[in-house]
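Submitted below is the structure of interest, expressed as structure tokens.
Omission of a single protein chain aside, the complex is shown with its protein chains in their original locations.
Per-chain numbering from 1; labels A and B assigned in written order.
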Amino acid sequence: MKRRDFLDWLFWISGTTVGAFVLYPVVRYLVPPEMPEAATRRVNAARGDELAPGAFKIFPFGGEPGILIRNPDGSYRAFSAVCTHLGCTVQYRPGERMIWCACHDGFYDLEGRNVSGPPPRPLERYDVHLAGDEVVVEKAQTA
Amino acid sequence: MGSVREWLRDRLGLDEIQHLVEKKDVPVHRHSFWYYWGGMTLFLFGVQVVTGILLLLYYRASADEAYESVRFLMTQVSFGWLIRSIHSWSANLMIGAAMIHMFSTFLMKSYRTPREVTWLSGMVLLGLSMAFGFSGYLLPWNQLAFFATKVGTDIVGAVPGVGHFLLRFLRGGDQITGGTLTRFFGFHVAILPAVTTLILGMHLYLVQRHGMSVPPSVEQGPTPPPRMKFVPNFLLRDMVGWLAALGLLALLAALFPWELGIKADPYVPAPAGIKPEWYFGWMFQTLRMLPSHILGLEGELVGILGIGLAGMVWLVVPFLDDVRGIGPRARFWRIVGVIAILYVTVFTLMVYRGGTP
Partner (left out) sequence: MKFAAGILLLLAASTLAGTPAPAAAAGGNSCIDCHRELEPRMAAPTEHFAEDIHAVRGLGCVGCHGGDASDPDITAMDPDKGFRGAPKRSEIAEWCAKCHADAAFMKRYNPQPYVFSMAEFRTSVHCKKISEGDTKVATCTNCHGVHGILPHKDPRSPVYPTNVPATCSKCHNSQYMKGRTVPTNQYALYVNSVHGKALLEKGDLSAPACNDCHGNHGAVPPNTRDISVVCGNCHGREGELFAKSGVSHALELEGKRGCATCHGNHDIQRPTDAMIGLGPGGVCGQCHTPESPGGRATAVLVPQFHGLKIEIAEADSLLAVADRLGMDTEAGRGLLREADDQLVNVRVSLHTFDRAQISDAITASSELATKSMAQARALLADWRTRRVGLGGSLVVILILIALLVYQIRRIESPRA
């Protein structure tokens, strides 16, 4: 008798456990993750006070580097940081106010246009806007 | 607790339901093992519905976002990888179970009078599951899915007469685009579930109404087979199978997660080795092996018509076979069944062993 009762009890316990093993992932799944959306179209590139005017930052965007530049007036601009010549990561030269690729001395202006050196095409431009304290970079809307 | 039950009993007619359930029993004989496969298919379908609804919370059905949303689901959502992989694996297991169910009921001749409509509705359900599989396969919007869908819809387009219309209906245009994705999503989460609910309801009702069929060899035996109560005996056994399936799904999902693939790009040449999902494999292999022209007609066309014709015959076997399931006609159709099983199995395997291109 005792064994039967024990096994009955064990049966219900293990049934409940299996139920818990099924329900636990489902409940965790239903809770939304930290980042509500995939970071391939939009990403938080920097915090509001992170960049001084004239400074720049390379940030990851959809698996590739992007460049965020803070203008002297405090506004931002952002581009793909992949040089259109041979793919090196570009940087910003605040003295000349030009984007520069160290690999073969390619230059882009602050509109992303390739103005000097090997790069054959301009840099892809991204949209930037502020959301609270975050600087949000988003792929430009196509028409 | 007792008064709550009484309250429900008076309003929901629980008594009648309980009576019906207690009445249901299952014949016990050496082929009883095959009785589990209908329930297994139903269980796996239930898994699909639950995991599918969960996936709906995060999936986005546009060409721009589908792949990324699946990626997000696999990497950022808690246990998203588990839900998605279970959904993909269970789809395959379900169709496998459905095919085992179909072939076993065929060989046991469960389609005999008065169960012809049960057989017909079952065949429709099989078609619906394959439609579920075909439409769902595109939704992650990766290269393999994109091109497999292209090949599949191309073959539909080769059907004489209605082919072109069907192709445009499926694709939402002449090419596969984001519009195709939206349409397939509509099929997969709305139209097919609605139709399946109706047909499945009919199928289950008919099974309850007629009870379980007994194979001819047992029927012809000296005594009728003993019977097992459905509740709790058969059901507990069902649950053993379902738990085993659940364990198998967990194992497959954890050790062989479904891959993301590469995002679909229609302008890149098709990757080598595109093939449809395995359950279309035997058809695909048959078409691949046919010569380009047969008796003046295009080989592919002959193949499609041939497969269509064979399907039609398979569908109406209840009306062609002996009513009692014995005699030379019965034996003929049994042999046809065995050949069909071998053909489908061998040709499916050939796709994966790299059969004749």
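Heads up, the rule we're going with is that a residue touches a chain if its C-beta (ideal position, glycine included) is under 8 Å from a C-beta of that chain, and two chains touch if they have at least 3 such contacts.
Fair warning: this is a prediction, and the values are worked out from it, not measured in the lab.
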{"item": "Hidden partner chain, residues of subunit B it touches", "value": "71, 74-76, 81, 85, 232-233, 236-237, 239-240, 243-244, 246-247, 250-251, 254-255, 257-260"}
{"item": "Residues from subunit A at the interface with the omitted partner, ascending", "value": "4, 7, 10-11, 14-15, 17-18, 21, 58, 60, 63-65, 85, 88-89, 102-105, 117-118, 120"}
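Following the convention adopted for this analysis, only the chains that are shown with their structure count from here on.
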{"item": "Length of the line joining the C-alpha centres of subunit A and subunit B, rounded to whole Å", "value": "40"}
{"item": "In the complex with subunit A, residue positions of subunit B that touch it", "value": "50, 54, 57, 64-65, 68-69, 71-72, 76-80, 82-83, 243, 246"}
{"item": "Of all residues in subunit A, those that touch subunit B in their complex", "value": "18, 22, 25-26, 28-35, 37-38, 40-41"}
